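For reference, the structure is listed below as structure tokens.
Every protein chain of the complex appears in place save one, which is left out.
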Amino acid sequence: MSALISVRDLTRVFDVSKPWLNRVIERRPKALLTAVSEVSFDVPENSVYALVGESGSGKSTIGKIMVGLVPPSNGSVKIEGVDLATETDQSKIEAVRDDIQMIFQDPFASLNPRWRVRDIIEEPVSAKGRRTSGLAEKLLEQVGLSAADAGKYPHEFSGGQRQRICIARALASEPRIIVCDEPTSALDVSVQSQVLNLMSDLREELGLTYLFISHDLTVVQHMADVIGVLYLGRLVEEAPRDRLFNEPKHPYTQMLFDAAPRMDAFGREIDPPKGEIPDAINPPPGCAFHPRCPLATDRCRTENPEMRNIGTTRVACHHAQ
Amino acid sequence: MTQTPVLSVRNLVVEIPTRHGVLRPVDHVSYDIHAGEILGVVGESGAGKSMAGNAVIGLLDRPARIASGEILLSGQPIHALKGDTIRRLRGKKMGMIFQDPLTSLNPLLTVGDQLTETILEHLRVGQTEARKRAIAALEEVGIPAAAQRISSYPHEFSGGMRQRVVIALALCAEPDLVIADEPTTALDVSVQAQIVALLKRLCRDRGVAVMLVTHDMGVIAEAADRVAVMYAGRLAELGPVREVLTNARHPYTAGLMASTPLASQGRKRLRQIPGSMPRLGALPSGCAFHPRCEFAQEQCRNEPGPTLDRCDGRAACWFPLTTDQKVSA
Partner (left out) sequence: MTDSAETRAPAATNRARRIWDSDFVWSFRQTPVAIISFFVVMVLVLAAVVAPLIAPHDPFNPATLNLMNGFTPPGEPNAFTGDQFLLGTDDQGRDVFSTILYGMRISLFVGFAAVMLAMVIGVTLGLLAGYLGGWVESIIMRVADVQLTFPAILVAMLIFGIAKGITPPEYRDQMAIWVLILAIGLSDWVQFARVVRGATLVEKGKEYVQAARLIGRSPFAIMLRHILPNVLNPVLVIATISLALAIIAEATLSFLGVGAPPTKPSLGTLIRIGQEFMFSGEWWILFFPALALLSLALSINLLGDWLRDALNPRLR
């Protein structure tokens, strides 16, 4: 199975400096936020690759770069062999645009409140000038709503239903890949299970590939085949699902698993993780995790660890085994 | 335990008159919280859990109002108090922690000013003593270099630190009751763990009663002693947290627990509860959950509202689940 999506040394830096005048007066240097730093991974066809991390990990940014909303500063993202950022052949760009779609986190802000559901769902296709009769109705049925809903407005639906409409919209151009940016984080637990089941069913039915971005480990454990753990813009560990949950290698992954609230952890007194996620504008030198890491040594403070293989796991740590 | 509970809510009803009729976001809800105990109030959006907390602390937005029932704070009724009296009580005896730490703190005042303001308002101490206590409060919640940070502004803290400041603010006047409304929802996982541990430690040490309102079952499992499950404004189940979460008696609670990804490990599809929670303006007859309940019977459709005291005291259900009944796929 060739890799459908191929990410190599992806880097994205945001210039969040204050305006030039302010900088001169206050004598501050330029502030550069490294959101994503040299991330490389492959996503095989018909699989679910999950990106897991907390705020500042860069997972959302990677998703946006992948669909072409944000250009990379360095490195490349190739989808079906096409790099959206550098490709010049319009027809190839169009073909790839049809093949990759996105579902967003906030079901209330992802639908234009002034558009009817039908127009929202058909836009990926109608905007290219192609015929759309009956498409919205068919997709609505496919996501578990009714065809009669096509004429309504988004505010007439609940959060879970709106997320289904977003999924219908993502399916309109018959994509092969869907990037899901925290699709159930804003939903209640009982609705979450309905939406996740829908996504699993669709994946089987249509042979889709998902890039699943989330901070919720239990959801990821259910949905993903391979999981990549991000910390401050770097990929620190990547492993198939069962291996990651049974034998996490990176200290950060272990800390994340310990800290995550669990339903069977009644009244447990854990030692909570130390410290907080550092400032992305001035990250710690060497390994970004070293200030909070129980295994940190001098080498960690100066040298940024490279990705290495331990069995089926890839991990970026000097001390992991 | 014959000790008077710190908070006693009895048959509380909150109503909102709208042009389409009267809505009841809180419908005959009763629970007690004792000193040093953490009660988790869990439910999905629109279930009324936040509204109940707001009613207790007296911060209901008009046109919502307490229509009937009682709220007793250490035995004293407070639901009918107005204006100045409830305001004084609010800061002194009740502290509140909101979800968004950024908007809970006044961005124009230093953290120290906000703490000393509250301390001076409610405790009989002088300026210097208040400042000392403020620094001590910051240290207690784990803010490093508290003596310097006391002059910082809220935006100079990170999200997790800010929430710690909010907790310090809620506890500095030495209240008997703390209401925490989704205190960890806006925080990262690792920070969540820290805040939950902090909350547990402080409240146990000081013997404060805590009402922890959240939709996150994992936080409830870790932090709470007892849990109240709310559905469509009504109390569905109330009991010790381990009991309720592992042997739920109300079909809704059981369905909720079964639909979490953790409960469906190894299965391809998650168990799901069909349908969705009804809107307050369109509640079904009888038991609010019956249209989605696989165990529903005639009585559930016809007989109005099962409540805890009319059933077995633990689940508001005419046919609570026995240990061998399990929610199906």
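List of remarks:
Order as written gives the chain letters A and B; numbering starts at 1 within each chain.
As a working rule, a contact is a pair of C-beta atoms (placed from the backbone, for glycine too) under 8 Å apart; a residue touches a chain by one contact, two chains touch by 3 or more.
Since this is a predicted model, take the numbers as computed values, not measurements.
Remark: the absent chain touches shown chains A in the intact complex.
Among A:112, A:282, A:297 or A:312, only A:112 touches the chain that is left out of the view.
Considering the full assembly, A:124 is the residue among A:72, A:124 or A:251 that touches the omitted chain.
Contacts to the hidden chain, counted on chain A, fall at residues 64, 67-69, 94, 97, 101-102, 104-106, 109-115, 120, 123-124, 127-128, 166, 169, 173.
FYI, only the chains that are shown with their structure count from here on.
As a whole-number value, the distance joining the C-alpha centres of chain A and chain B reads 31 Å.
Interface residues of chain A, counted against chain B in their complex, comprise 54-55, 158-161, 188-194, 196-197, 200-201, 215-219, 221-222, 255-256, 258-270, 272-273, 276-277.
Looking at the complex, you find that chain B touches chain A at residues 44-45, 158-161, 188-194, 196-197, 200, 215-219, 221-222, 225, 241-242, 245-246, 255-257, 259-265, 268-273, 276-277.
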